[in-house]
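Take a look at the following structure, please.
With one protein chain withheld, the remaining protein chains of the complex are depicted in position.
Order as written gives the chain letters A and B; numbering starts at 1 within each chain.
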Amino acid sequence: MGKTIMYVVVSVVISVAYFTLVDHFLMDMQGLDYWYLFRK
Amino acid sequence: MGSITRKKTLAVLALSAMIGLLLLPVVAAIPALASGGEAPAAGGPPPDAAKKDGAESEKKVEKARDVYYKTEGIVSGAPAPKTTDGPKDYPRYNFESRVLLWFANQQHLYYGSFVLAVPIFCMVIEFMGVVSKDKAMAKKYDQLAYDFIKISLTAYSLTAILGGILIFTFLTLYPAFFGYLSSIFRPVMHIYALTFVAESGTLYIYYYGWDKMKEGLLKWLHLSMSVILNVIGTVLMFLANSWIGFMMSPAGVDEQGRYLGNIWHVIHTALWNPLNLHRILGNMAFGGGVVAAYAAYRFLSAKNDEERAHYDWMGYIAMSLGVAFLIPLPFAGYWLMREVYAYRQQMGITLMGGLLAWLFIIQATMIGILFLSTNYYLWQALGRMRGGERFQRYIKYFVFILVCGFLVFITPHTMVMTPAELKAMGGQQHPVLGNYGVMSAKNGGINVIITTTVLSFIWYQRGNRMPAVSWAKFGNIFMGVFFFFAYVNIIWLAIYGYFIPANVRVGLSVPQVATTLSTLFFMTALNLSMLKGAKQIGPIEWGKISVRSQYALIMLATAFTWMMGLMGYIRSSVRLFWHVNEIMRDNSPWAYTHTVGFAANMISANVLFFWISIMFVFWLGTLGAKKAPVEVKSPVPGRAPEPAVGH
Partner (left out) sequence: MTSLKLVEGFMPMQMLFELALCVALFALTSHLLSKSGKAMPRFWQGILFWVFIVSYLKWRVYPPIPFSVRAMYGFVSLIAVFMWVSSNEEDWKKFKQPIMNVLDANTGFHKALRTMFLIAIPIILWGFSYNSFLPNLDEPVELRTVHPAPPASTKVHGKTFVLQTSQNPFRVNPEGKYDQEYTNARIVEQSMGRLMKGDANPWDEKAEGYLKYVREGGEIFFQNCHFCHGDNLNGRGLHAFAFNPIPANFTDPGTIAQLQETFIFWRVSKGGIGLPNEGFPWASVMPPWEQHLTTDEIWKVVLFEYWHTGYYPRTWD
């Protein structure tokens, strides 16, 4: 059970990090700001 | 042994010489292209520039500005003709010339697309045959590639015939326009025609030399020929695309339409490359669909299990290749649209916001049908594998996700409604559904659909196998989590778009696409590595697939064909009353946009004609069939033996 939770946590961390990086860098590459709405 | 090596060497030399001769016209034309299309490499102004300027008989060289590139160039051509309605500029039969041209053009494009796509399939499948370690499968792949190229050959001559009909239609019904276009693209058209020599030569050697070149070095040569064939075919298409790109987004001429001497500018217009990419992918998807429908038809009319098994397999391969190229197609289309918008905002609005907007809703519907059919086929295909049943109870959730994405994708922003409904709604836009009507939501919808298709495909790959790697549990969990967050990211980006300015919002489509493509590349790779050494629950029982799946393949092919016709119509009619956008005006009596209903009927007529004619082509292919060369009959259980009749 503990192992499963570990797997889930690791997967979540990797996936969220990956997609955030994809979002940020692909917007940046076009000269746009991904974090526009949060940049107050 | 020495004589055989010598023979081989001579054969190689002879082949290289032949290919060199075939490509010679193209190579010789390159300096001419580089110098701007005039005969000698021009150092100074071309000698006939002064003569062409007509009234100005002084030696003064006239310069003008390129409408797109904004560079200065020397005027080296006549201005675009100002046509008038009459038998001089628009000779006609007692019929709308535009419809005749539409028909000729569309059929030529269908066949052209088919004969460009099939060699690409052959290249891939022949390659798979060469590198496949399983000898029986290698033989099967090779035979399949041979069968594909056979189908293509008959279609090839029909393509040429239709091309001739198209040119004659242009010449006889639109002489002023065609005269102008050919005066600018003279060298391109010559190279186009000569490249056909190279294409035909390579194609015939490729096909007729199949048996002679079937092993060792010659086989690799044969494979290289398939690559060359495809390069030539692609070049042909790129050249033809330059004319269309010029008509939509002219460059290399001034505002009056006078050619400014730079042939690269007239070829490399704003929309040339987006069209190129979109058409390569579209050709492949379309070709895959046609071959899959052919296989479906043969499956449904099969007389025995072996035939059924063979055509089930063929349909699966064709569909996979077609869908593999379908997946990046929306992105190429999106790029094309962005370039249209960037080139001329007005054109972009006409396309998706104004006159032609309903056609895009129809397109959205067709795309949804394509992906739904693909998914449906994959689920049916799960049924022919022992072990596939464990996935079947989740299919209803896939259906739900797909359909939600589809419904969002097809919701129009401006709805067709009676005035009573308009009053009840309190305005032109629906407060809930109107939000689905804009691109931010639609991008989310289509990306969700594509991701689900990827997931269906991954499940199909797993259908009859249980992963036996040590890290299988982690792999499965990671896949599930990755897909989950892929969906979350796509939907989050779709919602985010509503709260930021338009110029930032349009950039969000790129990470959305990247998310979808990440699932495609990474998860299929992960899946493949997880399935290494997997336990097979049961064999794939080719031929045991349900009949509904074959109808799904036919649906796929018909949808592809219809979509191609639709998008071609849109591309053509966005020019509105211009032959060449903003340069040469259409003064024929048909300078108006057809009603959506008429256009849809025309497209359907084209689709129907194409399918009837290609059925005829397939039948022709079966007529002259000699027994296909079968060297090794390997009776591997569960595999279909070689078909006795080539088709």
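In the analysis below, a contact is a pair of C-beta atoms (placed from the backbone, for glycine too) under 8 Å apart; a residue touches a chain by one contact, two chains touch by 3 or more.
Keep in mind that what you see is a predicted model, and the values were worked out from it rather than measured.
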{"item": "Touched by the hidden chain, restricted to displayed chains", "value": "B"}
{"item": "Which residue of B:Met137, B:Leu355 or B:Ala591 touches the chain not shown here", "value": "B:Leu355"}
{"item": "Option touching the unshown chain, where B:Tyr316, B:Phe406, B:Tyr569 or B:Phe610 are the choices", "value": "B:Phe406"}
{"item": "Which residue of B:Leu10, B:Val131, B:Leu217 or B:Leu422 touches the chain not shown here", "value": "B:Leu422"}
{"item": "Hidden-chain contact residue, picked from the options B:Ser546, B:Ser572 or B:Asn587", "value": "B:Ser546"}
{"item": "Touching the absent chain when the full complex is considered, from B:Phe168, B:Phe484 or B:Phe499", "value": "B:Phe499"}
{"item": "Missing-chain contacts mapped onto chain B", "value": "342, 345-347, 349-350, 353-355, 357, 368, 372, 375-376, 379-380, 382-383, 389, 392, 395-397, 399-400, 402-404, 406-408, 410-438, 441, 495, 498-503, 546, 548"}
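Methods note: only the chains that are shown with their structure count from here on.
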{"item": "Rounded Å distance, chain A centre to chain B centre (Cα mean)", "value": "34"}
{"item": "Footprint of chain A on chain B - complex, ascending", "value": "473-474, 477-478, 480-482, 484-486, 489, 493, 496, 499-501, 503-504, 507-508, 510-511, 514-515, 518"}
{"item": "Touch list for chain A against partner chain B, complex", "value": "3-4, 7-8, 10-12, 14-16, 18-19, 22-23, 26-27, 29-30, 32-34, 36-37"}
